[in-house]
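The other protein chains are all here in position, but one chain of the complex has been omitted.
Labels for the chains are A, B, C and D, by order of writing; each one numbers its residues from 1.
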Amino acid sequence: MTLDVDVQKRLGAFEVAMRFQTGGGITALFGPSGSGKTTLVNLIAGLLRPDKGRIALGSRVLVDTNTGVFLRPAERRIGYVFQEGRLFPHLSVRSNLMFGRWLTPGARRWGDFDAIVDLLAIRPLLARRPRDLSGGEKQRVAIGRALLSSPECLLMDEPLAALDPARKAEILPFVERLRDEMRLPIVYVSHSVEEVARLADTVVRIEGGRVLASGPVGEVFATIDAEGGFEAGGVLTARLVTEAGADGLARLEHPAGALLVPHVGRPAGSLVRLSIRSRDVTIAVGEPGRLSVRNRLTARITAIAELAPPDVAIRLDVGGEPLVARITRDAVRELGLEPGQMVTALVKAVALDERRG
Amino acid sequence: MTLDVDVQKRLGAFEVAMRFQTGGGITALFGPSGSGKTTLVNLIAGLLRPDKGRIALGSRVLVDTNTGVFLRPAERRIGYVFQEGRLFPHLSVRSNLMFGRWLTPGARRWGDFDAIVDLLAIRPLLARRPRDLSGGEKQRVAIGRALLSSPECLLMDEPLAALDPARKAEILPFVERLRDEMRLPIVYVSHSVEEVARLADTVVRIEGGRVLASGPVGEVFATIDAEGGFEAGGVLTARLVTEAGADGLARLEHPAGALLVPHVGRPAGSLVRLSIRSRDVTIAVGEPGRLSVRNRLTARITAIAELAPPDVAIRLDVGGEPLVARITRDAVRELGLEPGQMVTALVKAVALDERRG
Amino acid sequence: ADVTVFAAASLKNALDTAVSAYKAKTGKDVAVSYAASSALAKQIEAGAPADIFFSADLDWMDYLAKKDLIDGASRVTLLGNTLVLVAPKDSTASLEIKPGFPLAEALGADGKLAMGAVASVPAGKYGKAALEKLGVWAAVEPHVAQADNVRGALAFVAKGEAPFGIVYGTDAHAEKAVKIVATFPEDTHPPIVYPVALTKTGTSADAKAFLDYLLSSDAKSAFEVQGFTLLGSKG
Amino acid sequence: MEQLFTPEEWTAIDLSLKVATVATLASLPVGIAMAMLLARGRFPGRSLLAGIVSLPLVLPPVVTGYLLLLAFGRKGPIGAFLDQTFGLVFAFRWTGAALASAIMGFPLMVRAIGLSIEAIDRRLEDAAATLGAGRIVVFLSVTLPLAIPGILAGAVLAFARSLGEFGATITFVSNIPGETQTIPSAIYALIQSPDGETGALRLTLVSIVIAIGAMLLAEWLAARFRAGERT
Partner (left out) sequence: MEQLFTPEEWTAIDLSLKVATVATLASLPVGIAMAMLLARGRFPGRSLLAGIVSLPLVLPPVVTGYLLLLAFGRKGPIGAFLDQTFGLVFAFRWTGAALASAIMGFPLMVRAIGLSIEAIDRRLEDAAATLGAGRIVVFLSVTLPLAIPGILAGAVLAFARSLGEFGATITFVSNIPGETQTIPSAIYALIQSPDGETGALRLTLVSIVIAIGAMLLAEWLAARFRAGERT
């Protein structure tokens, strides 16, 4: 389901004018603090009215100032995980979770209460009131509440910011499953490059109320990285050859070489997408020696961009896909790297987060 | 200034019983969501009274249930950056920031309003009310407000969770400067291994209301990693040889080899601490080829621990300091690694966050 | 109730006694609504289910008569009362009421003369008339504290807040904390009378029977005990 | 106990309780709706409406009673209409006493509820809307429960006012024992009689006991509600 946004909105002195389109799946909104991400999400949810413009989700027009269409939030069937929780203080955790569910006609319900409660590890909290929850617990309940309202689209505003890595590691695959199994379009705001690189199909880069760039995650991240400050390397698409065995590694085939990745959980032959952080890419000229690094990809240097010292971004063509390596200028000099040169890109196996295509 | 904690507190069904001591500097509280971090911070701030126990900051006893001492929060001179902002809704951002400052006698004031406002990039917000701020903006104002109250100790509960990487990168060194220049003891709650590894002098690992481990960051993290789930590798202490030149790299000397690190900003000869993430360590057997990896440390394998497949933790002795590498079991087999073996630990220069000792 | 009487509040004690005697005798139930005569009159005008109106002055009875809401034939001016000057019980003041008597001087600079509201409360109206007739109103007026009914005025004197007050003889009799300094001669004020009548809707035999009872000698003692004089004449 | 009060006083106590309870409960829905309208509505004449709602507070009770008599009396336009259409009579009935009480307590109720409604974080209502709650559901499931402190306070104020209300009631429905003679009217009548003070005092104490009972009940409910919010 596509999301089509073309809106203008003024809040005090802050002006939003954004236009982009995504092809469904997970759309990451990425941008500095105060850039307008939450404002955009509120516009999609219907909590703010655009001064001018149109938002459509698939064939459903949510708002169009030209035709005067404005669906109220309750009519949009969009789940929203707020940046600040917003749990109902007068209801128990259980009632908070069930709130949207009660309001959903049986036929439109999906998701299993118990499964979601266990995934979020909030079963011991069910009888409590929000006031007695920790920051991360509140956020987990908020995620559960939005999911259990059986939305047709999900807005998540920094949903995992307050969570520990272990919890994040459990929830992230679940978000992916929502996209894949429920075919739920998700708008995901995050400051974490890793989260975005892993989850997003489309990235919308926002700054000062405008869209700087939008498009597939690989493309947008490759640009971002060249400008510095971020650590996204690229996204590669590979074919699963054999699923993980006792050693826990699945084998994949990519035009630039074989790849090893932790368990994939998909049938052999599937296309799998892998996100790689630029700082996890090491460049070797000639034979790399006996290293613990598992993945060796044949790559051609397409460009070398200076970042803030001591860093340099090496743009690579890896079997036709872009990938950025971030190394020191010192290394570039010593290895004598230059555009056009063929090198080996080394990527630690454990650094690969598997993504479904 | 040491922080001495030995408290018991019951909140509903949740029981806290924690005991630890830190030697000043930055103490990171690290633990899963709902483990009791905020509860502990509230006890230190005086917002909760322990059922039993004692907390002392240096020679000042903040609370002691045995002697009946209980300093009220206002008497503790402890700045607190709350997990949820808690800005005063009826005051402008400027008044929020100045709130604690007005209450501080001139002689005890430190910190420069303009410098802090600029560091946090909140100057354009000064005339606004908290209601009109974005999530990250609120959090930055909250940091400023706590700092400008000229505290003698700072409690920061996930202060950077809502911020983008660029902003974090600006604020983190400032927190370090507070510790170093103001000699401000800081208790820092974070779920980010990177933040903790970079900032903390002492790490207190908390789970289920108890202290699992506490001690210097290197030690605690090496253990954590061996247990899996985290990515901390270790902390190395090295001597600065030359500060960064045009290439942006400072050269350091460590018993296990030379190290290259981005700008350090300390006089030559200083001891510098470097935190390394386990997944950024590659192991080479024999002479590595021509790689972009800058740092090559001679290491001896002290132990090999299985983690969840496909991972294995290789504990290394690097010039007398512990370091953990996280590689695949596949690589261990192929390279024939075993305890006692001498190897080279490769660490990408850019993966080193410099820390002051 | 078999009969509903709207009666001025100052009649409460006397009428309550009469009602219970009547009830004991006939088994009939009589409900009395006590309020200010003005309020009662306006309620009757608005259709109140009153069978009998027992007013504390002629004005409000006339008001209803003019609107043709009472049965003029049944109207009787039943009771009379006196107007007295009272002082707190421990007061040593002694004054004789005569034209130009030194009431203002007796009050002193700060003392108040407690009265019912002189524009509306009957006792206040009578008091004002009397003082005017005696030629002391102008001197006394700045000292007057007006209460919203006679009981309020009486309370000011009883509690020692006001050195003098003008109330009905019936009230002064019953309040042990005040003493009567002097009684206003009858010719100084319009007659203090309590007319009673059936209303236009009070046509039941029970209503007529109770009114007759009030006029009968059986009821006499109930009124006299409270200090009323029985006029009992029609008109 | 029976001997403590005369039958007439018992009747007054009974009636006062009935009048105060009915007045409070019957005006509560209207009070909530009015508070909602005034707190949330943005329409021309809003301030005027707020002013009109407050009138019974501003006017001497006797005036309010008199206006009620003119409007709701048997011959008054509204009174006649209600009588003919629904057979609903207020004039000189206990229902009229309840109406007078309800009207006198109304401004207090509306203010208290309005304060609570205005203190509600509207972002919670937004959150409910994203979960599929239409306006009515949002109101019933979020706004109303969060306004409970104000609703309870408003009910207590109205109930207490009703117990003390006298001027409007006696002016509107008179002071007919067993029908419209509430405790305050009875106290008034007693005060009028020379030796009525002890009777008045006894009834006053009854009022106080009832009011404190109502207040304790409301506090207990509020505490239960707060406890609910916490545990």
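Observations
Heads up, the rule we're going with is that a contact is a pair of C-beta atoms (placed from the backbone, for glycine too) under 8 Å apart; a residue touches a chain by one contact, two chains touch by 3 or more.
All values derive from a computational prediction rather than experimental measurement.
In the whole complex the chain that is left out makes contact with B, C, D. When the omitted chain is restored, the residue from C:3, C:114 or C:222 that touches it is C:114. Touching the chain that is not shown, out of C:155, C:178, C:193 or C:214: C:155 (per the contact rule at the top). Interface note: of D:63, D:89 or D:221, the residue touching the hidden chain in the full complex is D:63.
Listed for chain D, the residues touching the missing chain in the whole complex are 47-48, 50-51, 54-63, 66, 107-108, 111-112, 114-116, 118-119, 149-150, 153, 156-157, 160-161, 163-167, 183-184, 187-188, 191, 200, 204, 207-208, 210-212, 215-216, 219.
Across the interface with the omitted chain, chain C contributes residues 36, 38, 41, 59-60, 63, 112, 114, 117, 119-121, 144-148, 152-153, 155-156, 159-162. Although one chain is hidden here, its contacts on chain B can still be listed: residues 45-47, 72-74, 76-80, 82, 84, 86, 88-90, 99-100, 103-104, 128-129, 131-132, 145-146, 149.
The rule is simple: only the chains that are shown with their structure count from here on.
Centre-to-centre separation between chain A and chain C, using Cα means, comes to 90 Å. Measuring from the averaged C-alpha position of chain C to that of chain D gives a distance of 34 Å. Centroids of chain A and chain D (each the mean of its C-alpha atoms) stand 56 Å apart.
The residues of chain C never reach two or more other chains; the list is empty.
Contact of a single residue of chain D with at least two other chains is seen at positions 231.
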